Structures are given as structure tokens and as C-alpha cells.
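As you look at this complex, bear in mind that one protein chain is not there, while each of the others sits in place.
Right, subunit A next:
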Amino acid sequence: MMNAEVEEMEDTAVCEVDVRSVTVRFSDGVEHAFPVRPDQTILAAAKEHDVRLVHQCLTGSCGTCVTRVASGKVRMSTARGTSLLPSEAAEGFRLTCTSFCDSDAVLQFDYPSSVLDEPGPARCTAEVADAAWVASNVVRLTLRLPKDAGLEFRSGQYVRVQVPGTEEWRSYSMASTVADLPELVLLLRVLDAGVMSDYLRSRARAGDLIELEGPFGMFYLREAKGQHIMIAGGTGLAPMLGMLEDIRMRAGRKPKVLLSFGCASEDNLFYVDELDVRAAWLPGLKVKVAVANPGEAYRGLVGNPVEVISAADISDPATAVAYLCGPPPMIESARAHLERLGVLPENIHAEHFSASAA
């Protein structure tokens, strides 16, 4: 599809001390070119030359700074862990905060340059309005933001919150929309052990104060005339809920939407009634709910949210746009599955709920 030359990811020293020229190209066609020294990450070089690129963690974990190599040799540092999946690397994706250029290169970004002029992340202290268990391992956290929070976001984006009583920050996608502000709803998976998970299990109370920063991320609804395909694993449903609202509120005929939502077991399932409501609101929405390891009495779809999608669910793969959100292995298999069904790689957008950076 893309003629990216995918390079082995080694961290060998560069022999020719050559400055490379990098061209960054945004989805609205705007381009900038700037030089990159061999010892410099692409993101650092962009910064040095006042070219703005979207990023957040700078450590290769949040995935926000992702680009696709259109041409040239771009190597990711192996000195750092990365949230980029091997399949994504093989398709030419790179994280600009941890990538170096071994040749001149052209990088394609999945967002328009106008995004860079939108107000940057805001920071505020929010109050926990409600923390409710909606499944055996999922908490719905409703936050109330102060009036002057200045938080504007696109459905699908995420915020970072500081776990109360700790110095740790974690990322969560908004399940609500700007129309719901000053209320902000997050859906959190509670792990057996974890900083946020422990807080939710043992200490979270209405009235708790929580530091919040955002929005971040380039996961949001794209302009598309074709079908929208959403694949959500567990709390990966959160950003989809906001994007479904965007589709509903848009003027005009509603597009076809396929939402495939999966959980490991029945007692991990949540929001099934809510998805029925969304399907009633949106004539074009088809919802599939799958459980991977159901009990005897379970009557619904069995499997993961990827494998329950068949060719018959996709009306025209060439125009379909896909959104994937959930744990990294799900994203990896979803991408492969959709490409097999004919969805174009450039129309597949993903948000990884990767583990917090150490």
C-alpha cells in the first residue's frame, strides 16, 4: 500500500554523520520540511525548527505522536519500550518522539495541520461526583469540572488524571462529550493490582479532588461518507460512546455504523442497555456484543470483538473507516482482520490502552 522502506529496528550508531531532510505532511496537505541531525529524534528536530507536531509523553508510551513513513528510512530507538505494535511498525508507523532518520524521509500525519491551532491541553482540579461499579471490573467515574476549566475536546480524545494521594498520572478516554460538561465521564478497568486500580477499589469517594489535564490524542471521528467500524475491547468502549454522540449530532443522513464490543466474561460486560439505547437513537447503528468465555446459560455471541466481524458486516470496505480501542493485542488482531476484509490501512485509526509508562 505504502512504499515505506521499513528498516530493522536496531540501535546501531550512524556512521555517516549526515543531516537528513524530513518532510512532514498533514492530512490537509500542508507540508513542512526541516533538517534532522542523526543524534536527534524527529520530534526534537521539529521543535528546534518550530514545526509543531502533536505529542504528549515523549517516552514512546502514549502513542500520540505516531506518524506513517511515506518514504525514507526511519528507525525507532530500541533503548526504550514502545507502545507501537510490531505489526504497526511493519506497516511503516513510527513514534516521532523516539525515532531517528537514516535517510531523507517523508512522514504522513493522520490529522490536519489546523489541529495544531486548537487550544492546547488545560489543567484543572476536578471533583469526583460519583464512582460506580458497572461491571465486576469496571468503574464509571463521573467528574465535575470547575466552571473555568477551559477544557474543550473532541469525542474520542483522552485526559490524564493524577491518582489521588499519589504522584502517578494515568490516561483515560472520555466516555462523555463536550455537551455534557462540566461533567466528564470515564470508564476505568480495575486491575488486580495497580495504582489507579487500588484507588478505585479501596479509596474512591464522591467529593475526592483529582488533578486533570487534557485533552490529548488524535483518536476522533473522521469525516467519512462510508461506514464507521468501531471495535472496542472492554473499557475501550469509552471513546466510542462519545463518537457515537458526534455522529448523532451531525447534520444530515446518518452513516452506517458497526460497533463491536467485547469483554472476557459475562460479569465483565457493561453498558449493554446503553448500547441498545444508542441503537434506538441511530438508525444506522448495528451493535455486536461478544463474550470470550461465557457461562453455560449465555445466549449471545461468543468470541472476541474482532473475530465476530465478518465480511457481511462491512458494506463497502473501500470507503469504511475503522476505529480500534482496547488492549494492544486486540488492536493488533483487529488491524490484521480488517485489512484482510479489505479496509484500507490508512482508514484504520487506533487508540492503545497501553500500560502506564514506568
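Criterion: a contact is a pair of C-beta atoms (placed from the backbone, for glycine too) under 8 Å apart; a residue touches a chain by one contact, two chains touch by 3 or more; residues count from 1.
The rule is short, and it goes like this: contacts and distances are computed from a predicted model.
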Which of "Rieske 2Fe-2S domain-containing protein", "Ni/Fe-hydrogenase, b-type cytochrome subunit", "Iron(III) dicitrate transport system permease protein" or "ABC-type quaternary amine transporter" matches, in UniProt, the chain that is not displayed: "Rieske 2Fe-2S domain-containing protein"
Contact with the hidden chain (one of A:V74, A:A238 or A:L282): A:L282
Given A:V19, A:M249 or A:A336, the one touching the chain that is not displayed: A:M249
Residues of subunit A (touch criterion as defined above) contacting the omitted chain: 248-253, 273, 277, 280-283
